[in-house]
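Okay, so here's the structure we're looking at.
And now, chain A:
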Amino acid sequence: MAKPKLKEHIINREWCKGCGICVHFCPKKVLELDDTDKVVAARPQDCICCKLCELRCPDLAIEVIVERQ
Partner candidate 1 sequence: MAIKDYLRERFFPHMWCPGCGHGIVLNNMLRSIEQLGLSKNEIVMVSGIGCSSRISGYVDFHTLHTIHGRALAFATGVKLGLPELNVIVPMGDGDALAIGGNHFIHAARRNIDITAIVMNNRIYGMTGGQFSPLSGIGTMATTAPFRNIDHDFDVAELSKAAGATFVARTTTFHAKQITDIIKQAILHEGFSVVEILTQCPTYFGRKNREGSASNMMELYKKNTTPIGSQAKQENPELIERGILHEVEAPEYCNEYDKIIKAAMKGK
Partner candidate 2 sequence: MDPNIKFIQGNEVCVEAALYAGLNFFAGYPITPSTEIAEHLAQKLPEQGGKFIQMEDEIASMAAIIGASLTGKKVMTATSGPGFSLMQEALGYAIMTEIPCVIVNVMRGGPSTGLPTSVGQGDVMQARWGTHGDHGIIALTASNHQDVFSITIDAFNLAETYRTPVILLFDEVVGHMREKLVVPEPGEIPIVERLRTSVKGGVDYHPYLPREDGRLPMSDFGGVHRYNVTGLYHDMWGFPSNNPSVVQGLHRHLNDKITNNVNQISRYKEYYLEDAECILISYGSAARSALHVVQERRPRGEKLGLLELQTLWPFPYQMIKEKCENAKSIAVVELNAGQVLRAVKRAVNDPEKVFLANRIDGVFITPVDIRNMLRFVQGRGA
């Protein structure tokens, strides 16, 4: 099975409270908090689509969309 390929991170800036959990646990350091303490995908090219950010987000504010194979 081919590795999943990232399409995009959908980040709901209204819902994100900037707790930093997704940033802390991202194994590839893809995510960062911006100046307003909202998460952004700073290095999407490094994303391995493990979706741990999505599962651990307490605000249900981040979604990892994968390319259809």
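By our rule, a residue touches a chain if its C-beta (ideal position, glycine included) is under 8 Å from a C-beta of that chain, and two chains touch if they have at least 3 such contacts; residues count from 1.
Selection rule, in plain terms: all candidates are chains of the complex that A comes from, given by their letters.
Everything quoted here is computed from the prediction, not taken from an experiment.
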Every candidate listed belongs to the same complex as chain A; state which one touches it: 1 or 2. 1
Help me check something: in the complex, which residues belonging to chain A touch candidate 1? 10, 14-21, 23-25, 52, 54-61, 63
